[in-house]
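Omission of a single protein chain aside, the complex is shown with its protein chains in their original locations.
Take a look at chain A:
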Amino acid sequence: MRRVSEGGDDAPARTARRAVTRQAVSVGLATSAYGVSFGALSVASGLDVWQTCVLSLLLFSGGSQFAFAGIVGAGGSGVAAVATSSLLGVRNGLYGLQVARLLHAHGPRVLLAAHLTIDESTAVAVGQREPSAQRRGFWLTGALVLLGWNLTTLLGAVLGDALGDPRTYGFDAAAAAAFLALLWPRLRSREAAATGVAAAVVAALLSPVTPPGVPVLVAALAAVAVGWWGRRTGAGPVGDEPEGTA
């Protein structure tokens, strides 16, 4: 009977561990699949295979990477590419605030945890109830995405060089869809929807008359306008819902 009671104590923890492992693996696979399109699109934007792989390895944040390559490809300045990519990266900093509370990491582990702080690892971590499952979710998802994303980026970059125009394969539409999928879960509040519409209109109006990269940066002001002067409806998630991907 002792075994049974031991089993009873461990069973929920085991179930939680299996569940978080399953989630981490599926998120890792899904994200990796999409690394191919980043690799292909990046080399088509004029970055070489090395630069493409360095972005995936060191920048390691899909949204920022697509934005960077997109602006470079459209002929935008390096400054605009870095600025847009960094503004998008602000949310990883906000995730870091949350994740740090779950991980209690010290020393060099903080440096590694910071690198792995992205949409996917944060989403899986905060989706768990048990502290041990939260930590497992963060590290496992982060490691799997890092590995898979970099391998498929290389694959996409090499294939992209060989296959030619990525538009033939719809990779440009894939990038747009990825941004939309990242945006989608953030549109729940009216404030967020208003911000999104305002930013979209600004970007469309400015695109024909300003250099590439500038419309996106100016559109960011929509967030400042709505957030700073908007009604106090409370919807101010400091990365409360990191449910995007990449």
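Assume a contact is a pair of C-beta atoms (placed from the backbone, for glycine too) under 8 Å apart; a residue touches a chain by one contact, two chains touch by 3 or more; residues count from 1.
Operating definition for what follows: contacts and distances are computed from a predicted model.
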item: Chain not present in the shown complex, as UniProt names it (candidates "NADH-quinone oxidoreductase subunit NuoB", "Glycolate oxidase iron-sulfur subunit", "Tetrathionate reductase subunit B" or "Branched-subunit amino acid transport protein AzlD"); value: "Branched-subunit amino acid transport protein AzlD"
item: Among A:A13, A:L147 or A:A177, residue touching the chain not depicted; value: A:A177
item: Interface with the undisplayed chain - residues on chain A; value: 30-31, 33-34, 37, 46-48, 51, 54-55, 58-61, 63-64, 66-68, 70, 72, 74, 78-79, 81-82, 84-101, 105, 110-111, 113-115, 117, 167-184, 186-187, 191-192, 195-200, 202-204, 207-208, 212, 215-216, 219-224, 226-228, 230, 232, 234-240, 244-246
